[in-house]
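Take a look at this one; I'll ask things after.
Removed: one protein chain of the complex. Kept in place: all other protein chains.
Letters A, B and C mark the chains in the order given here, with residues in each chain numbered from 1 onward.
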C-alpha cells in the first residue's frame, strides 16, 4: 500500500466515525435529551390544564392506573406535573447553561488572548460579579424587572458566567502562550480568530465538561430562584421545585419526590454523556 | 388516669424548636416579632394579666383590676413578686413598662394599642392607675399580650432578659438558640416543672420533624399537615393541635380596580371551595371560615351569619355583571402567608370554570410584608391569632389602620368599633360585634376561606400541653405548664 | 521569583479594588431593594409614625452615600458597626459563627478535595475504561440530586431510622473527637456530594488533555510509571484549571452552604447573611459579603498563582 492511498483510507474511517458521531453512550444520552426536549415541546398541548387540579387524588397517593406517578402534596397528578415541568427545566436550564458557558468562555478567551488591562478588568469584573450573593442578585432582578421566564434565564446565566469564565480562562491562558498561537499573531489575525480557531479547539474538551456540570447547577438553582419568586409561577414548576415541594413524601414511599429527582438525574446524566462523547474529542491534543 | 396525669413531676430538660430564628431575635418586649420571641418572652416575663383556655383574661401580676367606666382602671399588683435579679416588683416598673410603648422612639410593635392609653401612674404602693383616652372594656385582654410584659423600671439593655417569668435566661444566641433555667422564685406556686428549656429556631420544617423523631428534640412548633401522619405513626410522639384565630385573607383593594368592583369581590368569594381547601390543602387541620375574622371559639362570634359556599352559577353571574373580561387578573401570594399559594391555585382552578383568568404571582417571602402586602390590588395577607375581637378588627379593618389591607373605609364600621370597645354590657357588645362581622362579610373586600389550626409535635412523655388559642405552643406559654412523665 | 512577588502584590492590590467594587455594588443593591430594615422589623404592625421613628433611630434617614462612607470608614478601622435589626455589633454576630463556617469548610475541603483529585486522576489514568465511565456517571448522578434531598435522606436514614448520628449539628456539641465526628459526618457527606463532582470532572478533563501531549510520550519513554506520569508530569501542566475548579468549589463552602446550615441547624455565616438580606440589614450583609468575597478572592488568587507558577511561560509573559 502506498502512502497516499493509505492516508485516504485513514481519513475515510475518521469521516465515518464523525458521521456516526457519539458512540453508544453518547447516542443514548442524545436520545434521552431529545426525548425530554420533545416532551417539553408537546407537553402543554398534550396534558390538559385540569390534569393538575388540586385535590383530585389523596395527598401523596401512590401510583395507580391513570396516574402513573401518583399524586403530589396537593393531590395533583404527578405525571402531569413532571411532563409540564420538563419545559422549564429542559429549556430554561439548557439555554441558561449554554449562555453562561458561551459568554464565560468567550470573555475568558478574550482575556487570555488580549492579556494586559483587558484581562485585568474582565477578571476583576467577574470576581465582583461572583461575589454578589446570588440571593441578593435574584431579589434585585425580580424587584427591578418583575418575574418572567426570560429574566429567569438571564439571571441563572449571569450567576454562572463568572464560574465558567474562571475555568475557561485558566485553560485559555495556557494555550494562548503556545507557539502556534504566536504564529497566528504574526499573521496579524484578529482576536476573534485567535479565540475561535486557535484557542477554542484546544480547550473545548474541558470547557464542555464544565458546561455539563454547569447545566446541573442551573437545574438546581432554578428551584431556589423560583422559591424567591423569580420566573416560573405556580402551578407551573421546574423539576427542582417539584423535588423541593414534595420533600415530605420522602418517608411515605416517596414517588412524588423520587420521580422528579430521577427526571433531573436522567436529563443531567444524558447531557453529560453527550458532552463526554462530543466528536473529535480524542483527536485534539494540546501540544506544548 | 386523670388523677395521675394531674400530678406533674419536677425536673428534666426540654429541647424545643420553633420555626423561626434570625438575627432580629430580641428580648425587648416592645419589639417581639415572631413565635420564637413570643415563646421566649413568655418564659422570661409576666404580664399584668393572662389568658385562660377560652381567652378570657385572668389576673397575673395584677392581682385585681377594676373600672367603672372602662376608661379609668385601677390595678392592684401582686405582693412579693421579684425580678430575676432579686429586685421586687414595684408600681414604677409597671408605669415604665406600659408607657414606653407610647414613645415613637421605642418603635414598639404595640404602639397602635398603647396609643389608647392616656397615662399610667403609680397611684399607691403596689397599685397603678391606667387612664385611657376612650373607654375600652378589653383592656385586661390587651395587657395580657406579649408586648405588655413587665420589665424593671428604666431597663435599656434587654439582652439579660430580666423579668418576673418562670425561667431565667442562661444563654441567648441570636438566630440560634437560647437556654433558660427554672426560676425558683416564680410567683405562681409550684411552677414551672422542668429545670431547663433550650429553645432553638429551626427554619426547616422537615429538619424539625426529623430531629423530633430522632430524639434530638422534645417539642417542635408548626409542623406541616403532611407530617402529621408521620408523627402519629410513631407511638412515641404526639401531635398537639389547636384551632385558633389564625387566618389568611385575600384582600381585594376597595380603592382601585378590580376590587372596587363589588361584583368581582363577590364572585371571588363564591369561588372558594372551602371544604375542599380544608381537606386538600390543610389536610383537615383547619376549619371553614366565612369571610370575616372572628373565630367560632370567640365569645363574640356571630353564629347567625349564613356560611358562604362554592357556587359557580352565582359566581358566574356576579363575574358577568362585573364586566371584567378574560384579561388576566394578578393575585399576589407568598409562602410568607400560610397556604396562600395553594389557595390561589384552588381559586384559579374554580375561576377557570367561569372564565375568570386569575394569574398567580408568587412573591418571595422576604420583603413580602413591606413590599406587597396591602399594596397589590389583589393579594393575600396573613393574620396571627389575636387575643380579642377588638384587636383584630382594629388592626385590620379600621379605616385608618395601616393593617387594613383591603383599604376598606367605612365610617359606620369605625363608629361601631369604638362603641363596642367602650360597651361594658356583654349582650350589647355581642350585638355590635355581630353587626361588624356582617359588614365585613358583605362589604369588607376580603375573602377569608379558613381558620388555620396550629400543629405542634412532641414527645409522648411530655405532658401538660393544653389549648390557649392565641398561637401555637399553648399560646407560646407551654414552658410553665409542661412536665416529663416517668 | 521576584516577578512572582510583584505579580502577587499586584493581585493583592487589584483584590482590594475588587473588594471595594463589590462593597459598592452590594450596598447599592441592598439599599435600592424595596423595603428597608425598619419596615422588615415592624412588619404587619408598622405605622407611619413608628416607621419614621425607627428609621431615624437606625440612621436610615441619612443619605445613602453618607451611610456607605460611614460603614466603609468603620470597616477600615476594624469596626463595621452595629447590625440594624439586632442591636449587637456586626463583628460579634459574625464572630460567633465564622469559626464554625471555616471549620466546616476546612473539614469538607480536607476530605473533598483530595478525594476529588484522587478520583479525577484515576479516571484520567484509566480513561475510556468502565471504571472511568462508572466514576463519571456516578459523579454526575450524585451532583444532580438536589442537596436538600441528599441532606434529608441522610438524616432520615442515619438519624431517624438508624439513630447513629444526631439530626442536628449544633456546633457547641463538638467537645470530644467522637462528638465532632458525629456532628460533621452528615454535613460533610452532603457537601462532598455537591462539590466533588466539579473538581473531579475538571481534574479528569484537564489531565486527559495533557496525557495526550508529546512530552508525556517522552516521559513514558523514560520509563516513568503511570502514577508519576500523571502526578509529576501531567498535573503541573493541568493544575491551573484544576486549581480554579477547586477554588470555585471551596469558595462555595463559605457562603453557599445555606441549605446545610438550615437542615442540620449548623450555626454558620451563610444563614446569617441570607437573614441579613431578608431583613435588609445592610451593615451585616455588607460585612458578610466582604468576608466571602475576600475568601473567594484569596482562593482564586492562590489558584491563579498556582497556575502561573506551574506555567513558566506565564511568569514573564507580557
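For this structure, a couple of remarks:
Keep this in mind: contacts are C-beta pairs under 8 Å (C-beta built on N, C-alpha and C of every residue); 3 or more make two chains touch, one makes a residue touch a chain.
Quick note on the criterion: contacts and distances are computed from a predicted model.
The chain absent from the displayed complex carries the UniProt protein name "ABC transporter ATP-binding protein", chosen from "ABC transporter ATP-binding protein", "Alpha-ketoacid dehydrogenase subunit beta", "Molybdopterin synthase sulfur carrier subunit" or "Cysteine desulfurase IscS". Put simply, the hidden chain is in touch with A, C once you look at the whole complex. Interface note for the absent chain: among C:121, C:152 or C:237, the touching residue is C:237. Touching the missing chain, out of C:17, C:31, C:56 or C:219, is residue C:219.
For the chain left out of this panel, the touching residue among A:119, A:198 or A:252 is A:198. Seen from subunit A, the chain kept out of the figure touches residues 1-11, 13, 178-189, 197-198, 201-202, 280, 283-288. Seen across the whole complex, the unshown chain contacts subunit C at 3, 212-215, 217-225, 228, 233, 236-237, 310-313, 316.
As a convention for this text, only the chains that are shown with their structure count from here on.
Centroid to centroid, with C-alpha atoms defining each point, subunit A and subunit B lie 46 Å apart. In this assembly, the C-alpha centroid of subunit A lies 22 Å from the C-alpha centroid of subunit C. Shared interface positions of subunit C, defined as residues touching 2 or more other chains, are 33-34, 152, 156, 277. Along subunit B, residues 206, 366-367, 371 each make contact with two or more other chains.
Those residues of subunit A that touch subunit C in the complex are listed here as 25, 115-116, 120, 124, 127-128, 130-133, 135-137, 139-140, 143, 163, 166-167, 169-171, 173-174, 177, 205-206, 209-210, 212-213, 216, 219-220, 223, 240, 243-244, 247, 250-251, 257, 261, 264-265, 268-269, 272-273, 276, 282, 285-288.
Residues 206, 224, 226-227, 229-230, 276, 279-281, 283, 334-335, 341-342, 344-346, 348-349, 352, 359-364, 366-367, 371 of subunit B are the ones touching subunit A in the complex. Contact residues on subunit C toward subunit B in their complex (touch as defined above): 33-36, 38-50, 52-54, 57, 83, 85-88, 93, 96, 152, 155-156, 159-160, 163, 166-168, 170, 262-265, 267, 271-272, 275-281, 284.
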